[in-house]
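Down below is the structure, laid out as structure tokens.
The complex is shown incomplete by one protein chain, all other protein chains being positioned as in the whole.
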Amino acid sequence: MNGEAALLLLADSRLPAGGHAHSGGVEEAVRRGTVTGTGDLARFLRGRLATTGLVTAALAAAACELAACDAFSDTSPDTVSDTAARAAREASEAAAGRARGDADTHPRRPSGGGDTSGTPATRPERHHTEGDTRVRGLSGGGDGLELWRRLDDEADARTVSPAQREAARTQGRLLLRTARRMWPSAALDTLARAVPEGAHHPVALGAAAAAAGCAPRQAALAAAYASVTGPATAAVRLLGLDPVAVHRLLSDLTPALEEAARSACAALGDAAPAHGGPDGEPHAEPDDGPDAWRARWAALPGHGAPALDLLAEGHLINPMKLFVS
Amino acid sequence: MTAVTARALIRTEAAAGGRTRLETLRSDPPLTLRQTGPHRVHIVSTAAGPLRGDHLDLAVDVAPGTSLEVRSVAATLVLPGLPDTPSVMVVRARVGAGASLCFSPEPTVLAAGCAHRLVVRLSLAEDATVFWREEIVFGRHGERPGRGHARFDATVAGRPLLRHDLVIGEEEVTGSPAVYGDARCVGSTLLAGPAWARAAPPCAGRERRAVLGDGWAALPLTGPGVQVCALGADAVQLRERLLRGEDAATACAPPGPPAATPAA
Partner (left out) sequence: MGAYHDDLHDAADPHGRALRLGIGGPVGSGKTALVAALCRSLGPSLRLGVVTNDIYTTEDADFLRRAGVIDPERVIAVQTGCCPHTAIRDDIAANLDAVETLEDRFGPLDLVIVESGGDNLTATFSRGLADRQIFVLDVSGGDKVPRKGGPGVTSADLLVVNKTDLAPMVGADLTVMSRDAAAVRDGKPVLFTSIREDKGARAVADWVTDMVGAWQREHGEPHEHAGGHAGHGAAGRAARRAPVSRPA
């Protein structure tokens, strides 16, 4: 699978992007006594993955797909690195292929079968000219800026706690700073311009994944992985837990990580909102420009975790803390 | 056992003197509606349920400049029914310019063995005001909860304000200190409208501060609204916490309480 080595770099806790200082609510849960050992940590991580993890995976996949198309459509090949250009072209083909597929058939695809879950390299038979591989409507920089802002708004709408939004923006800003030096690309520059105060972390992560040559599925997996490994490491530090016991918990979660990445991409494949209604939302007309993107993002999962919201706000006002969030 | 499909519609129109008139009030049993005030409607369940397989659909259309309050006379008890088919309740609400909607039914109780899907799609005009309360109880007293999935989508002039899913009764979330902890109920209230619009565009590090209480929080959204979320050991405690959060949320809206706030 292409992008595998880049995925390892992106998901590595040693990636210098500030992630080590975030506990994802664990520090406050430890302080309040709701996480005390490996048993409740296991339930904490599983619940976090099923909620925040799924949402960030979906946003990362969406951002990865957008970055690939954005980079390809408004950048001349000589201004992006070979890797980025190739990744952009391949992912763009995948996205365009999916959009066409949706138009040809119906918006709901069987779970697990979405093109987004595959890797761009699995479609070597496609030979497009530049014009063919564009997703229409993303032809100018203005659209790119507007779409990045909209995707970031979608992340805002799924993050009800202001403390969590702030933590997500801080992490996103630091990741983008690092990613722009590691994988220079036009899409990352556009994202930085679109959301100067810092994009949500999963949005930045998905964009970075595209710049590194990863597919949306891989971006989703990296986001799901980050949603549990950061808190797990924080718990080891805060509670003095046996690090091997905690890694055993993480290894137990690997099927759930794969599943989260799969459903994130399946959700992205669902072009139409589940229940179209008398509202102002754009209807899904695949291959029909920015509205198609917006409609697909509207349907992405927004799984909330009220306890995490309360923990995040409690953490923010606690003056004695080791972690940023 | 036969599954039921029922549709109901509430539509207001502006009447002379700035008053609101109920233009349409149409319902199908078991989703029965009764007008109980000049601009108030109660949902009256005329049968047990919903059961698995039932599909209930409520459309609410609040015309520009009018106001509407929707309540229910009793809690909704969701029961098991057809295997492999969830019961579905869909509420689509559109609130026009300058209009206000207060939607605060009694709690939904997920009885053991049920599988319920609740979908709310709320579309607000730029200067519409809404108060929307949702309470979910994890099973009747002493029983395991059934399964539930509530999806809430709110947009303001087509822009996303809140997109929120709650999943109940699934193994991953049950008893997780990250999701509901040891709570037996979850509730939320969305208060939205021009009164909650932020003065200046957001910038990082300048998020509006939440108000945090014991088991509840009033969480300012990026868009013009505040989401109150609460967890509770029982429905009484949950309501108490939501009311505190709603007070706090009302206090963050500078020009005073919005028209849509219901009497507690």
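Letters A and B name the chains as they come in the text, with residue numbers starting at 1 for each one.
Note that contacts are C-beta pairs under 8 Å (C-beta built on N, C-alpha and C of every residue); 3 or more make two chains touch, one makes a residue touch a chain.
On a predicted model such as this, the values are computed, not experimentally measured, just so you know.
**Q** Looking at the whole complex, which of A:Ala192, A:Ala292 or A:Ala305 touches the chain that is not displayed?
**A** A:Ala192
**Q** Just name the one of A:Arg32, A:Arg149 or A:Arg177 that touches the chain not displayed here.
**A** Going through A:Arg32, A:Arg149 or A:Arg177 one by one, A:Arg177 is the residue touching the chain not shown.
**Q** For review purposes, identify every residue of chain A that touches the missing chain, sorted by number.
**A** 14-23, 170, 173-178, 180-181, 184, 192-193, 196-198, 234, 237-238, 319-324
We take it that only the chains that are shown with their structure count from here on.
**Q** Could you please specify the touching residues of chain A with respect to chain B in the complex?
**A** It comes out as residues 25, 29, 34-35, 40, 43-52, 153-154, 156-158, 160-163, 165-166, 169-170, 173, 197-198, 256, 273-275, 277-282, 298, 300-311, 313-314, 316-317.
**Q** Along chain B, where are the residues that touch chain A in the complex?
**A** Where chain B meets chain A, its residues are 59, 61, 90, 92, 94, 119, 121-123, 151-153, 155, 157-167, 170, 172-173, 175-181, 183, 186, 188, 202-205, 207-210, 212, 215-217, 219-223, 227, 229-231.
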